[in-house]
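Complex shown without one protein chain; remaining protein chains in place.
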């Protein structure tokens, strides 16, 4: 297996598709095993009380975890989510969300990442959610390379 | 405390706001302790491979769990998510998602629901994710009643 | 790969070792993808209030999940736990615990099981915990076959 790692551009390519792009996910930082992804508040991303929807928070955390894991994998491999768990710690009531993920362990084809999600923008940054994600590495299908 | 339960219309009111409404969540069934919420595929709800995004699947599961728990609560109380966990079992590659939630336990102000999420629409329905959600019941703020 | 499945005796062999044997885990039922494991209360298995300790409940659930997954695998393969999650629903205050596990999905080398844990013995059986476990199938090392 090549020892060459995935280029940061893969994260951008993943992020440019589907829900992430439509919601406005922005990749702030990518390093092998680390990622930071941000999102600005919009009314169509909120829940009943007007804060970021738990599913949107989870989607951002999932994306950050996927980028962190994938950026540490050999070129041509991608991490897909086996399972994730999120604790919602306080209302995500800011104008911005930032998810900071780091790979805790990569063992064979299984990786685990933790993600801290902060809310801020119009107020001091505050931890609003904490996520653990288990990912499985698989070969990127030829049509996506 | 009143023994009167929340009316089904509260679920509709919750669902008519923010991300759920924008994504097109449809409440199919509400009973005390049970809920079914569906979602049609759109390109802006997908991930890299073109299937439903894990965060969108989670959002749907969360909404169904919230409706199931809330519909069993006394009038004026609402369930908010403490934490949730989702296992992604197979690609959500259909044209439709359906999340079926049921309350496993309500004890004091803490409730637990399980949610099965199926994909289908253009193909036979198949279980694609399984979610457990812990919720906390709180008084619905006056401005939302 | 052989289509022959693991014999029920493998579950007994796994259970006869270490903590499970010392605590008194009893395999009640094994079928491919299903397992039931029971445990009688002893003072050295309890927590502060005198009920079964959460870690012991989890150990029993883990064992049941492992047996359920492993019993559905080809001969010579065993399931090891990647992660698990337990919700404690009510005090495990009976004289007996029973964990009933079933495989939700087996996909490649990754399996997911759910486990319902009941307490009873000296009182009517009641659901006291719910567990989801993700397992990875690997080849049983030669010295254990």
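Lettered A, B and C in written order, each chain numbered from 1.
Just so it is clear, a contact is a pair of C-beta atoms (placed from the backbone, for glycine too) under 8 Å apart; a residue touches a chain by one contact, two chains touch by 3 or more.
Just so you know, these numbers come straight off a predicted model, no measurement behind them.
Undergrad: So which of A:81, A:119 or A:134 would be touching the chain we can't see?
TA: Checking each option in A:81, A:119 or A:134, the one touching the absent chain turns out to be A:134.
Undergrad: Out of A:85, A:100 or A:136, which is the one that touches the chain we can't see?
TA: A:85
Undergrad: Residues of subunit C in contact with the chain that isn't shown?
TA: The list for subunit C reads 13-14, 17-22, 43-50, 53-56, 58-63, 78, 80-88, 141, 144.
Undergrad: By the contact criterion defined above, which parts of subunit B meet the unshown chain? Give residue numbers in ascending order.
TA: Residues of subunit B in touch with the missing chain: 82-83, 85, 110, 112, 134, 136.
Undergrad: If the hidden chain were put back, which residues of subunit A would touch it?
TA: Given the touch definition above, subunit A has residues 85, 87, 89-90, 104-105, 107, 112, 114, 127, 130, 132, 134 touching the missing chain.
Here is the rule we go by: only the chains that are shown with their structure count from here on.
Undergrad: Using C-alpha centroids, which chain lies at the maximum separation from subunit B?
TA: C
Undergrad: Using Cα averages as centroids, what's the distance between subunit A and subunit C in whole Å?
TA: Subunit A and subunit C have C-alpha centres separated by 33 Å.
Undergrad: Please work out the Cα centroid separation of subunit A and subunit B, and write it as a whole number of Å.
TA: 22
Undergrad: Counting only Cα atoms for the centres, state how far subunit B is from subunit C in Å.
TA: So the centroids are 29 Å from each other.
Undergrad: Check each residue of subunit A and list the ones that touch at least two other chains.
TA: Residues 82-83, 85.
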